[in-house]
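All protein chains but one are shown in place.
A, B and C label the chains in the order they appear, each numbered from 1.
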Amino acid sequence: MSLDIGAGELLALVGENGAGKSSLMNVLYGLYHPDEGDIVLDGKPIRFKSPRDAIARGIGMVHQHFMLVPTLTVVENVVLGREPQRWGRLDLERAYSEVSATCQRFGFQLDLRARVDTLTVGSQQKVEIVKALHRGAKVLILDEPTAVLTPQESEDLFRVARGLKDQGHTVVFISHKLREVLSVAERIAVMRRGKLVAEVKAKETTASELANLMVGDARTGPAVVEPYHPPTGAVVLSARDLKVGVEDGSTALNGVTLDVHAGEIVGIAGVDGNGQRELAEVLTGLRKLGSGEGSLLGKPLANLNPHEARRRGVSHVPEDRLRRAVVKGMSVEENVALGRQGLPPFAKGPWLDFKGRRERTKKLLGAYDVRPPDPLLAVQALSGGNQQKVVVARELDAEPKFLVVVQPTRGLDISAVAQVHSRLREERARGVGVLLISLDLEEVLTLSDRIYVLFEGRVTGTFTRPEFDEREIGRRMLGAGAGHE
Amino acid sequence: KKEEPPPAAPATPPAQQQQPQAEAKPAEPPKAKTHKIGLVVDLGGRGDHSFNDAALRGLETWAAGKKYEGGQYVAASPEEIKASITSDLTNLQPPITPQPIEPQVIQSKSPEDYEPNLQLLVDQGVDLTIGNGFLLEPAVETVAKANPNAKFLLVDSVLLDAENKPYSLPNVRTVTFKENEGSFLVGALAGLVSKTGKVGFVGGMEVPIIKKFEAGYRAGVKTTNPKAETGLMAVYTGSFNNVAAGKQVAQDLIKKGADVIFQAAGADGLGVIQAVKEAKAAGKNVYVIGVDSDQSHVAPEVVLTSMLKHLDLAIYTASRDLAEGKFAAGDVTLGLKEGGVGYADVRVDFPGKAEALQKVEALRQRVISGEIQVPASKEELSSFKATP
Amino acid sequence: MSERLRSAVPSILSVLLALVVCWVAIALTRDLSTAAEAYLQMLYGGIGQIPKYLETGSGALLARPLGESAGKAALLILTGLSVAVAFKAGLFNIGAQGQMVVGALASAVVGAQIALPSVVHIPLAILAAAVTGAAWALIAAALKLWRGVHEVISTIMLNWVAVSLVDNWLAVGPLRAVASGGHSVAGTAEIHPTAQFPRLLADISRLNLGFPVALAVALFVWLWLTRTRRGFETQAAGLGPDAARAAGISVKQRAAEAMALSGALAGMAGAVLVLGTEYRYPGSLAAPYGFDGIAISLIGNNNPLGVTITAIFFGILRAGGTRMQLLGVHKSFPELIQGLALLFVAGRLVWLTLLRKRKSQPASTEVPRA
Partner (left out) sequence: MLEILEALLFSTLDAAPALIFATLGGVLSERAGVVNVGVEGQMRAGAFVAAVAALSMPTPLAVIVGMVAGAALASVHGYLSIRWRSDQVVSGMAINLVALAGGTFLLEALFSPNGTPPIEQLPRWQLPLIQDIPLLRALSDHPGLAYLALVLPFVFHAVLHHTPIGLRLRAVGEKPHAVATLGLSVPLLRWGAVLGGGLLAGLGGAVLSTAVLDRFEQHTPAGLGFMALAAMVFGRWTPLGAFGAASFFAFGNALRIGLASSAPEILDVIPQGFLLALPYFLTLLLLAIQGQRSSAPAALGTPYEQESR
């Protein structure tokens, strides 16, 4: 793949999850090494052995996942690796004055002496940028900088980005939020499956054109228009005013009220980090409910634990596949048994039933087209998509009454996505209540009968299929309508 | 039965080792039959400068006239043998002379190895199997019962039955020592040598046998220096294999004014000697009393004397008896009278040395004559009347 | 089956390499023929003097060494399983030594202080050891699960506490054996004959009930681990605690159970020692069987079968190693071989990289970390 970046431009890089955006930027930054190909900087081909070389050439990067040392102070984080010294001593005073000079120059306001883990995410983002600028970065790469920011903070960030550009810096930023890409960037590069598929001027394109470019021709045109399925059955989940705290003391869910009926797919839309994860965890018993009431499949929501949840008939396709869904080091068939290890056909009394397990696994692997269909393979030897198929197969095979699926198609190819979607529809037809949590609004819009929008742990909007309004949902996702509840 | 070549002879090809004795025996001159004697040492092992080295000296140096170097035996020179004999045994009649004996020593790594190690020696066809140390008592008992035709020597303990009552077996000779009597004499000397009037005792783990040393020592101090006995500092390190612990304990005693310290603490005792040596180097006038073997060589400038426990003699005697065909079972107790305990030559000088030694010698005679009954336990000590 | 065999390859190679290195060490410090003879003697000491047996036909020549090897192997099987079971639950139990000490003491006390018929006495003494060992291990488990204290640190501390309290207090104080006439005896009072493991070959050999018990326990652990739902859950909890929790498995409970079982196994090792050969708590356990268990477990791939085979192998080396002393070769060789083998096993990934032929065999199937 080839990509040219001009001096002093504001370039956006877009593409689906797993398209290779971060990988490309990590190569540019010297963290990964290209198997083939060259990086040409100012006309000369160069090789970066490590980020040190990239930094020396004026490239700075803010990573998708923050690269800050939480126990160090802001100033320590900023100067780490190029510390001012005096007689071999770390000259913190000079560090303060230099860093605050940098901050001033670019208009950042930061408490330099605070420990990084006491800062808000927005401030941490700023520390990351200061870190890069302090190293004299002329090219600044921002990998999904707004994913965890509030709109306010995003605004701030883009103001900074424009300012940098005006001072002659080059800014490359990666985002999934087409709206902000269009408003901020000058040029937009689109990646798909590790390839550059298009480069367009921001002024000459639209969001839907971009989306088409991103997902490829297979999904051009409006998504399949689903008929509305009004809920057919009883309420499987009824939650009232759920509140949940997280480890750092903040509130993740701040009064969520929602219902799921049998035979409907309820989607949760929202920007990452607005309480989706905690909601899923509460409903599957993985997290203790702070306050609020609810009933799940006829019994109270309080004191739910994962075992109890499974007993009631809750299935869960978690978001973090390798951590939560499969046990690395176990075989595919053992992973298929996970969650129902004590029930037939996986067990007979206290004993494991190898024959039953093998047969069931083979059946499922065939039905879900898992490749290779080898029940004895270590699960981590399967590709990500096939792992996900195994997880989905296992969770649906439990014949749940209530299904919580989070990011069910992340990293899957198109045919696999289609397969998972049709399975979810089948479940709905079977009378299962499905709660679909996805960061991919497209997916939520495609599948859901009703949508709740989550923002900062509150429901900021409820929509039913006939009245789906993508723009309005997007507004609610960014906080509009907060406080109406 | 079969005869095997010396254990470590490298010249012997492996194949030869398995030759049946039927072939080997006719080659032997019938008169100077070589006796093989096996010795199992306890956990302290070779090179402890004390208990096990005493046993090894008795077997290897005295009885066999050999020394152990780099995993094999070489002949020891007459000078070396002579130098290893403490002065109290130089006039022994008949004098210590090497016998046609081949030693075979096995070291143990843990208590459960004692029994197989003894059995291994029996299986190797040794003529006498020695278990050194009371820790081996149960193992010697078992193996002796299982091999009624083999001869055994158990050093430092009698045989004890399941209720821990002494009994005997027809093929086992046991030797025990009156450590309290030897300790009594070094205690008396300590009382005489001490300038500060404070003396110390360092024991290893608090087991009865070490208590016996302490009791005798206390009695000796009480006899020559009653005040020092009341202030006597006795500390147990809690181990027999921690040199550093022994050193630390001794340092503490020295700081508190002790100027003579008697140690009966295995390897920990080497730490005691170390501490005293360092204190001496720092200008203090302090002495240490060694145990079991003459430990003067460890630190000649500070070892006042050593309480000798002649395991070496006991083993040598049994070996000689065997060589002469006189080995008999039975329980032997060695005290001052029998020359089984004593104290090593006092090689350091201190004011009033001659006089002090005279007094100690006088006490020795009184113990031998039975006039003084040296206490062997705390209880006996409390009723002990010191008569200087 | 071939998969399992393949995963044993690094261990086998490690042991072989360790054997070679030690052989070279003997050859260097002595000479070639001594080195060869030493290994031969070790073998004789471990599995019996076969040539001499063929000559004399005396069964004791085989039975005795085998009995010793079996005795060592029994101890190593149990401590090895102890470490392995904890590993399976994602815990590193360095405390097998301490658990063995308290277990040994408990069995010695039950064996000596209570009079019962043999059929009840032996199981009771084993049970006492297992329960005490389990309780001792559960302290570490509790600290880990409630207070986040890493089990490596807490079990090391607990080892010291056990040794201090048992060897320096109980065994020389309240529980000390008393001999008449001021004679010295080591350790606690002798256990009643009813508590002693029967000798399987009468008096020829020390082969006793301990070895079959250890094998039976290994079989039990294997069944539990690979055939039961509980064992499956425990392994899942060890390999992927988050996924296991999401699957409705109570990870903490499985970890505590595994740790208790681990402690019970180490405690039983203590019982095998006391009831099988020592007949008393011997004052102190001079050999660090608990630490050996770590090596055995890791070399045996943390799997009951592998542990059993490894333990028997090193049991033979240990028992046979004594015979090396007949040649004047050092007594430390079996331990050295074991230590080196563990070191080479720790470099498992090096082996796998050297051996990697199959791509689908991921290199990251490593010992689970806690």
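One rule holds for everything that comes next: a residue touches a chain if its C-beta (ideal position, glycine included) is under 8 Å from a C-beta of that chain, and two chains touch if they have at least 3 such contacts.
Everything quoted here is computed from the prediction, not taken from an experiment.
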From C:V15, C:L62 or C:I94, residue that would touch the chain that is not displayed: C:I94
Residue, one of A:A54, A:L210, A:V244 or A:V317, that touches the chain absent here: A:A54
Given A:K44, A:R89, A:K203 or A:R471, the one touching the chain that is not displayed: A:R89
Residue touching the undisplayed chain, where the options are B:G47, B:G330 or B:G352: B:G47
Footprint left on subunit C by the chain that the document does not show: 25, 29, 92, 94, 139, 143, 147-150, 152-154, 156-161, 164-170, 172-173, 291, 294-295, 298, 330-333, 335-336, 338-340, 342-343, 345-350, 366-367, 369
Touch list for subunit A against the chain that is not drawn: 29-32, 50-56, 61, 63-72, 76-77, 79-83, 85, 88-90, 92, 131
Residues from subunit B at the interface with the omitted partner, ascending: 44-49, 107, 200, 206, 233-236, 238, 241-244, 247-249, 251-253, 255-257, 267, 270-271, 274, 278, 281-282
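As a convention for this text, only the chains that are shown with their structure count from here on.
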Interface with more contacting C-beta pairs, comparing B-C to A-C: B-C
Rounded Å distance between subunit A and subunit B, as computed from the means of their C-alpha atoms: 77
Distance between chain centroids, defined by C-alpha means - subunit B, subunit C (Å): 35
Centre-of-Cα separation between subunit C and subunit A, whole angstrom: 48
Junction residues of subunit C - those touching two or more other chains: none
In the complex with subunit C, residue positions of subunit B that touch it: 7-8, 10, 13-14, 17-18, 20, 43, 68, 70-72, 104-107, 109-113, 115-117, 119-120, 123-124, 134-135, 137-138, 146, 156-158, 160, 162, 164-166, 176, 205-209, 212, 238, 376-377
Complex contact set, residues of subunit C against subunit A: 3, 226-230, 232-233, 235-236, 239-240, 242-250, 360-362, 364-365, 368
Complex contact set, residues of subunit A against subunit C: 284-286, 305-311, 316, 318, 320, 323-330, 334, 337-339, 341-342, 347, 350-352, 376-378, 380-381
